[in-house]
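Excluded from the complex is one protein chain; the other protein chains are retained at their positions.
Showing chain A:
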Amino acid sequence: MELTRRDAAAALAAVGATGGVAVAVRRVTDGADDGRGATDATDGDEGEAPPSEATVRGSMAAVAAVLYPSEVEGVEAFVDRFLDGRLDGSAHAEGVRTAVGELDDAARSWYDAPVAALSESERDRLLREVGADVADEDPEGTLAERVRYYVVNELLLALYASPTGGELVGLENPQGHPGGTESYRRGPR
């Protein structure tokens, strides 16, 4: 099932711009016990410096390829378009950048390569080693909780609040999507 431009627009319509009240992010400054790794990576985005926009987009698309079901196509373009609206200079966008940067740090430390350069199975393992699979999302929590919030759930929210994501489950107007007042009246197809 192909994710379309309309899906990305719909996902953004569901969650909108990230400014205002979405989250109250505290800048993470102490990575001593939260899984931040070494700074000997290779592309200049490592360490304390915030990752570039391209790195954030590449890492998020790489993670989405793991999180999204195999029958979904067009993931990279969908994530890119979704992030057009989410990486908007808000506190939430800063939280996404920081969490992606820390995930990349962990990848470099443990796999000697950034997230986007890992194989799909390595990305899956990285996310679980960070603890993002069992963590409850928390924008101000531990690394695992922040990765769950800003990376994993950010991407899952984008998919499953979109029409295509909803249709995967059998619900063409998922919660958060302004899909009108026709579908609730229709019977199963």
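Here, a contact is a pair of C-beta atoms (placed from the backbone, for glycine too) under 8 Å apart; a residue touches a chain by one contact, two chains touch by 3 or more; residues count from 1.
Note that in this section contacts and distances are computed from a predicted model.
The complex appears with one chain absent; UniProt names that chain "Glucose-methanol-choline oxidoreductase" among the candidates "Polar amino acid ABC transporter permease", "Helix-turn-helix transcriptional regulator", "Glucose-methanol-choline oxidoreductase" or "4Fe-4S ferredoxin". The chain not shown here is touched by just one of A:9, A:113 or A:168, and that residue is A:168. Not every partner is drawn; the one left out touches chain A at residues 13-22, 66-71, 124, 133-134, 136-139, 149, 152-153, 156-157, 159-161, 166, 168-181, 183-188.
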